[in-house]
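A single protein chain has been omitted from the complex, and every remaining protein chain is retained in its original position.
Chain IDs A and B follow the sequence of writing; residue 1 opens each chain.
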Amino acid sequence: MISHVLLYITAILLVITYIYAVVAGNPIYSAIAMGVAFFLTSFLFVLLGAPFLAAVQVIIYVGAMLVMFLFVIMMFDLNKVSTAPVKYKPTTILSYLIIMLILLVSFYMARGVIKLPEGFTIVGFGSAENIGFYLMRYYLLPFELASFVLLVGVFGALTFIKKRKKV
Amino acid sequence: MEMNIVRYILIFPLLGFLINGLIGNKLGNKAVSLIANIVVLISLSIAVYLFFQLLSMPADSRLITDTVYTWINAGDLTIDFKLMVDPLTSVMLLVVTGVGFLIHIYSIGYMHGDKGYARFFAYLNLFMFSMLLLVLSSNIALMFVGWEGVGLCSYLLIGFWYEKDSAANAGKKAFITNRVGDYGFLLGLFLLGSAFASKGILTLDFNNMAAHISLISPNILTIVGILLFVGATGKSAQLPLYVWLPDAMEGPTPVSALIHAATMVTAGVYMIARMNFLYVLAPTALEVVAVVGGLTALYAATIGLVQNDIKRVLAYSTISQLGYMFVGVGVGAFSAGIFHLMTHAFFKALLFLSAGSVIHALSGEQDMRKMGGLKDKIPVTHAVFLTAALAISGIPGLSGFFSKDSILASAYASGHKVIWLLGFITALLTAFYIFRLIYMTFYGDSRVDKHAAEHIHESPKVMTIPLIILAILSVIGGYVGVPQLLGNIVGWHNSDMFVHFLAPVFHTMPEHEMPVSTETWLMIGSITMAVLGIFFAWYVYLKSKMQPAKDAARALPGVYQLLLNKYYVDELYNTVIIKPLMWLSEFFLWRFFDVWVIDGTVNGSAYITQWASTKLRKLQAGDMQVYITLFLLGVISVLAYFVLR
Partner (left out) sequence: MSYQFLVILSFLLFVTGMIGVAMRRNIIIVLVSLELMLNAVNILFVSASKYLHTLDGQIFVIMIITIAAAETAIALALVAKIFKTIGLVKIDDLKKLKW
């Protein structure tokens, strides 16, 4: 029961935070809202039986990504940059309304297809041990490839920063 | 009987055309003339050979064919490129190649020094090819190919000296007038073909059609007959489509002789003779042919009475004599019509070539008012000209007498007394105008221009020898068709050779018997008219020393002007037909339709494309976010499609 209530509260807060992040005028406010959203998501993961992921979420998203964002914003003083109001293009709004409509209709049509038991939590379902087991056993290749991607990311970022010698 | 040699009649002139046409200029005049003449000689030889082949066959199965290849194969309809030689074709072949050969030789002399020498002979050979194709074809579609081909060559050769405006215009006039006629021909062809098709027979072959002709209703046959005859009026210069022939005299004289006297213009007569199986079942159409022929004969003769250009007189004479031929076939006397075609080819070609000789002698003068007294100066030309004039007048003993008399007798015998009368009067006029020409040109005092008079000379042998040969033919050519009546009188045993030779080709028409006395009186009548004509001409032009033009102008001013100006027909056509067409073309078709509608559509579609692209370009704004939106829209739509299916 409590988990239901917590879930609903988290959900509502998430939506509010998201909307604020998208609508905010100042990029710093937007980034901070993003951070709050990540924390809330992490809490949601816990409620959904994925504790390991919750931890990962905080460490990586909040701890690395948010920090990166704030670094970049503050280093280049980007909040002084003109933050023109949201561009209200009628075509864009219309497009998104259409997209939402399509998706809603799809969900509605698919509603009876997925029959699932009510959710339940098993102790140790989303634990680090279990996830590690899966990763190393069934998903070893993607795991290694992911590390490779990170390597490439590092190189990429470095390439941009390097000073080009004027030839 | 299949004989592959037939196709070579066509192949050699075609080769001559190609060689002379493509590299003639580089070969030099001697080589060009050699090639051009030899190919015609070859065709002539084959024609002679085929003639004797036919004679060696039994009379009722005289048919040689040569299937070259299958031309059209559309569903169940097959039209072959198939050549056919029967007695009628054989006669035409001999006339076309024989007279054609003589004219080719003559042209060597006449066109000497002309800068278009090779082109001339190339066109001449092409014409031979087309005309031979016309007479050799075994089906009406292939004949139409030849029909069009001679029309084309006529255009090319009339406008041979294309830098002269009058020549170019004359060529155009000939071709366009022909085309009007061809329109009728094509309609007739299609109607005939579809009439046969509706009875389940898909063919355009003459012999095939002849075998099944009785299946078609006479009404349709009449319409077809008239339509085909419309084509003949165009090609053979009858009323109302004759107007191109006088103008066609702009072309070199050998062209006038070959195309507009001996061969092309006779294609219409040949066509009717070839389609006799249709015409005998459509007597109304045949009536039309005869009436038009008779009227044209008289009409043209009246115009020829007062013309002053020597070639114009001959042109109108041709139209008039063609009228005779149509009368012949129109009253059902197909052999008589073809007989006159043959004799006319001889003496008309001779007339034209001699006229060319006169013009050559006078360094280009064509107006008879500036001639006269040439008898002793160009004796050979004078002699042959006189022979031809006697022949065309129908003086007994020469070919023209036998053929013309045959036609008039048939007309009278078959009950067409009015048409006979037209022909009878025309005979008088014919003799008059042709001897008027002789007297004005060769006799009396010389009215020749001083400068030209110094250079008067007889034409070279290469021109005079063909003249002499044609003169001989004009005399003896008639003896293949001596009528029974005369033959009996003089004990001639080979009467009506010509008719018998051609008889298998022509379906039976009811035999018209005439009492011997009537026939004799008719014959005497025509001879009288001829002699009268000659006498009047002598009286008017020689005895009274050339005042007639002024006297006639004073006495009957209206009539004289009317005739001199060819009944103002050209002017009539110009106002009624040509001017409205030109107006229509310019103001409606050009200004309105072409500029507004067509250009408008083309430019308009370009303009719309531009306008649309201006609008659509905004999509590619370079704005990434718009791209993202559209991309998402697309992806979601595709997914939704699959989900909702």
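The rule is simple: a contact is a pair of C-beta atoms (placed from the backbone, for glycine too) under 8 Å apart; a residue touches a chain by one contact, two chains touch by 3 or more.
Everything numeric here is computed off the predicted structure, so don't read it as measured data.
Engineer: Can you name the residues of chain B that touch the chain not displayed here?
Structural biologist: Against the missing chain, chain B presents residues 617, 620-629, 632.
Engineer: Using the document's contact rule, name the residues of chain A that touch the chain not shown here.
Structural biologist: The list for chain A reads 3-4, 7-8, 11, 14-15, 18-19, 21-22, 24, 27, 30-31, 33-34, 37-38, 41, 44-45, 48-50, 52-53, 56-57, 60-61, 64-65, 68-69, 72-73, 75-76, 78, 81-89, 92, 95-96, 99-100, 103-104, 107, 111, 114, 116-119, 125-126, 130-131, 134-135, 138-139, 142, 146, 149-150, 152-154, 156-157, 160-161.
The definition used in the following text is that only the chains that are shown with their structure count from here on.
Engineer: Of all residues in chain A, which touch chain B in the complex?
Structural biologist: Residue positions touching the partner: 87, 89, 91-92, 95-96, 98-99, 102-103, 105-106, 109-110.
Engineer: Inside the complex, what are the residues of chain B that reach chain A?
Structural biologist: 625-626, 629-630, 632-633, 636-637, 639-640, 643-644
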